[in-house]
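The complex appears here without one of its protein chains, the remainder shown in place.
For clarity, chains are labelled A and B in written order, and residue numbers in each chain start from 1.
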Amino acid sequence: MAEQQINPNFLGEEPLGAPTIRPPHSKLSAGEWLKTNLFNSRLNSIITVVVGALLFWCGYLFVRWIIDIDFTIIRDTLRVFMIGSFPDDELWRLWGQAYLLVLAIGFGSGAHARRNHDQALLQGVASDEQSLWSLARRYWPIIAVLVFFASFAKTFSPMLLVITSVLLAVATRWLGWVAPAALRLRAGFIAAAAVIASMLVVAGTSKFGGVVVGLLLFAWAATELRRGDPATSRAQQAVRWLVPLAVGIVAYLVIAAIGFEGFGWKDWGGFHVSVFTAVAGIAIGLPGGVLLALGRRSDLPVVKTASVIFIEFVRGVPLISLLIFSIVFLPLFLPPAWETPTQLTLAIVVIGGFSAAYIAEIVRGGLQAVAKGQTEAAQALGLSPGAMQRLIVLPQALRAVIPAMVGQFISLFKDTSLLFAAGVLEFLGASTIANNQPQFLGKGLAPVTLLFVAIGYWAFSYTMSRESRLLERRLDTGR
Amino acid sequence: MSTATVNSDATQIQGGTGEVMIEVEAMDKYFGDFHALKSIDMKVGKQEVVVVIGPSGSGKSTLIRCINRLERHDRGRIIVDGIELSDDVRNIQEIRRETGMVFQSFNLFPHLTVLENITLAPRNVRKVPKAEAEAHAMELLERVKIPQQANKYPGQMSGGQQQRVAIARTLAMRPKVVLFDEPTSALDPEMVKEVLDTMQDLANDGMTMICVTHEMGFAREVADRVVFMADGAIVEVGSPEHFFTNPQEDRTKLFLSQIL
Partner (left out) sequence: MLLAIDDTDMVIGLLWLLGIGIVATIGYVLVRLTRQIVSVFRQRRYDRATGQLAPLWRDSKVIAVVAQIVFGLVTVALVWFLWNNFTTRTDRIGLKLNFDFLDQPAGITIADNPLTPADTVAEALVAGFTNTIRAIIVGIPLALVLGTLIGIARLSSNWLLSKLATAYVEFFRNIPPLVVIIFVWSGVYLTSFPRPTESWRPAGGWLVFNNGRFGFPSVAGLDNFGSFRLVLLLALAVAVGVAIWRTRVNIATGAPHHRIAWASGSFVVIGAIAFVVLGGPAEFSKPLLSENGREFSGGIWMQMPYAALVSGLVLYTASHIAEIVRGSIQAVDRGQVEASEALALSGFQRYRFVILPQAMRIAFPPLINQFLNFSKNTSLALAIGFAETTSIIQNLNGQSLPAPQLTLLLMLMYLLLSLVLSLIGNFINRRLQIVGR
């Protein structure tokens, strides 16, 4: 599809092919501009004056309020806002986690951008490298808000973390761009490995961690073996299953045996837990949602009914009620021998199911958008139903819904503010904690802390929604 | 008008090697209560080229879509190269592997390059090694005269080029039969010829073909037999000359007068 038709590194807001030479009347003098944009009719003049006056007045009040604000409460409780009650001497784990995640994102996106670039070159379409400046323009709100957060810290170390992370992001992105082709081809696995490592740094190695690493290495080995020619003999096919299986099991055994002490998530909190829950929710919801969407479109009434019931039930009730469900019901469904998991675990299970239902509807839209001729052509070529979904239908459907998926992620990120109902201390909940500190109690500082929280949510959501609109436009122009 | 002289028997193979490739026997197809195909009997021989014509809604597309199971026939039998087309999933897969199809709207996979479009099925269905599949794909692209487009995406090509890629994609599976479902109807007039030329080359190479098309010029040049369908039944069968010089049925005459 023709995302590649256009310059994949195109970053500007204007549509492609915007003329570089403007018509003679496009440059307006300041006076003309005012006249056409603000005072072109009597009604508009009145609106301009009224709105302008209102804006000025509100701005004045706001600035006066900002100037008067005492930010001591943020300074004193910044830790709670960012990481909840994460213990001091374990902080290095969070640093490690942050660096590994930055590495994953930087390397992955660098390799991805390079792939688009190379493909464009292959097809003889113009494409230029992304400049640092254009990246800064895309991600400034996130960087700005991280600096903003860190600026409240009493020590320099949080700011150091932000600065080094940004530098690392730039460096790894560059690495992703210049890395040898063999590495770039496997960038997805490298990024996934870094993400898993970032979890292990905090959680330590456990059997569960072993399973995750084992699965990753299994998938990696299986992909490597399938990269070449298809298996022709039974024996070859067996090797292609057995070798990855062995790799996965060995990885599991190694990880389970390492015994690197970890740290559970009962003390996680603040912004850290908000971001983590949103990412985990999408990570669980994506495969679940794809399955549910396929189930809902299935010809088999039993499968279809089951999918519809799950999707419509989850979408018909508020997330808060599901979070209450996670506390009240979910532990009762577990085998009697099991201990009750932590509340964050329960909440993540429910949020995963919640986002699966919403993603299912998004994916269903994508599946419907795949032309009927595509499946017919695949059938006519003799592809099996599974291969048809995997190679033809899902790639097209999922690509078409990437923007909607980003939108769902934003929405989920905002929804993490409801985690208070599941007894998890997240970013917004930290505001309550801060205001309940004895020295701030009853001082009416809630607006200050809420403003801080709102800026945090806003910067991330806004950046992502801009990215999704950019993607959407690319996909649109690609058609 | 003497209906007695009308030949509506489509089971007499003309041209080709004379062996039977496709056999359709008393086949019925319903869409709900609509009787789309009424007891069709037809045989197509090896290396024979059959052109099916008829007004829209006459069931000609449905007929060829039944032959590779894009539609399930409700009664009767279809046998392709000795394989019975039934609910047997193995037989369905085998027939689809032996049967290529070219669609009116090309149906190229937009997310794959031309080369990937062509090598997809050989690699995933026939398990051909990648290098071999790509070499064959390039050969086919040479044959349809667009080798320089291998790394482009379908969206970057003209309709005629896309349809030629679609033909190459079908040939990559080395099919024994190719079904053409109005391959030139969605093309701009200036691109029709390049596709018809490709089809003619294919016929000259001895491919068994069933073509649903309105291109009477093509039929005259290439077809061994022309089948005229109306209202879900085969109305008249004959050589291209027969249709051009003395069609018998009134409906045939009316139809031909409208398209010629």
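Going forward, a residue touches a chain if its C-beta (ideal position, glycine included) is under 8 Å from a C-beta of that chain, and two chains touch if they have at least 3 such contacts.
No experiment lies behind these values; they were computed from the predicted model shown.
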item: Omitted-chain contact residue, chosen from B:Ile22, B:Val44, B:Ile64 or B:Ile92; value: B:Ile92
item: Chain B residues touching the omitted chain (full complex); value: 77, 84, 86-92
item: Chain A, residues in touch with the chain not shown (by the definition above); value: 37-38, 40, 44, 47-48, 51-52, 55, 299-303, 305-306, 309, 313, 315-322, 324-325, 328-329, 331-336, 410, 414-418, 420-421, 428, 431, 444, 446-447, 450-451, 453-454, 457-458, 461-462, 465
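Basically, only the chains that are shown with their structure count from here on.
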item: Cα-centroid distance, chain A relative to chain B, in whole angstrom; value: 47
item: In the complex with chain A, residue positions of chain B that touch it; value: 68-70, 93, 96-97, 99-101, 103, 105-111, 120-121, 123-125, 127-131, 151-153, 155-156, 166, 169-170, 173
item: Contacting residues of chain A [partner chain B, same complex]; value: 1-2, 4-5, 122-123, 228-232, 371, 373-374, 376-384, 387, 391-392, 395-396, 399, 478-479
